[in-house]
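Complex shown without one protein chain; remaining protein chains in place.
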């Protein structure tokens, strides 16, 4: 058993609980209840916000 | 006594002999006979040519 | 009117390519990249390039503020001015500019971008990169009408007046469209668009306007981005787009004569 720490955060969309392990700031996770794509804005403790839309076409 | 190696080169102006020790390429030495300012163009063996005139005013 | 894009790929000998510029009689804007040099200098300065991939596979450079400083040094400093130096030495009255100068190209900075890094989907912020929204050709026309040769490089300007990294091919295409260029010549270290990127013999010679869709299937990775740009270029009124070999002597004249992949 690897000693991953599992955190439980609240989904900002449906207030369901989202279990996350070993996430980095900026990482995108999916809410198991409502399926919303959420961005990890902090890791200690883990806080989530709705991830921005996908956008194409950047620099070189 | 430091083990400086002394070379003897020929002055291009007066063909006098110029003894030089531990010189670098580009260094300026003076001919003991005619006083001309000479540039060391090579060190192994030492060769001399007349040094260019002094010029002022360069970059930053 | 001609717009010529010379890439930042390492295979192209810039010195040799520029030797052909004096032979070009018509008004011309030269747009260049410096991708390869930027990777080298970033490494030397201890801030190695961080390439990120979008979920659709598009690869681009994450351009934080430190990267943008090095970007300016390499694109606007070393490569742009080495080109100007070389052209002036050939008697061509070049004027080197970034797309910020005279606010030539303005774009929108992506506040945050979604990428896949180490297999994980992420949101990245503080990326000084974006897409071009508008081109102001007044400065370019002023220079062209007075006989100068503009040598243009990213970065462009965001609406908030910040430097933003924009794709060199896209910049060339936007400039060509805005100047209603007859031809947009895009040079790199391959003979043109290849059916099989590993086989330089698999050159696609000609793509008529109605064969664009098939061409899109053929191209991979960076080449795919180039075909997308070409299609849009034709839609925007540019007469012809040519992907040609920047490594050969007389590269520009050969491309003008149709050597490479001619589209439109």
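Quick notes on this one:
Labels for the chains are A, B and C, by order of writing; each one numbers its residues from 1.
The rule we apply is simple: contacts are C-beta pairs under 8 Å (C-beta built on N, C-alpha and C of every residue); 3 or more make two chains touch, one makes a residue touch a chain.
Note that the coordinates shown come from a computational prediction; the quantities given were computed from them, not determined experimentally.
Judged over the whole assembly, touch between the missing chain and the shown ones holds for B, C.
Of the candidate positions C:1, C:49 or C:103, contact with the unshown chain belongs to C:103.
Note on the undisplayed chain: of the listed residues C:11, C:57 or C:89, the one touching it is C:89. Residue C:76 is the one among C:29, C:52, C:76 or C:185 that touches the chain missing from this view. When the missing chain is restored to the complex, the residue among C:45, C:180 or C:257 that touches it is C:45.
Within the entire complex, the positions of subunit B that touch the omitted partner chain are 24, 26-28, 37, 39, 51-52, 54-60. Residues of subunit C in touch with the missing chain: 41, 44-46, 69, 72-78, 80-82, 84-85, 88-91, 93-98, 100-103, 138-139, 142-143, 146, 148, 155, 157, 160-163.
By our rule, only the chains that are shown with their structure count from here on.
Centroids built from CA atoms put subunit B at 74 Å from subunit A. For the pair subunit A and subunit C, the distance between mean C-alpha positions equals 36 Å.
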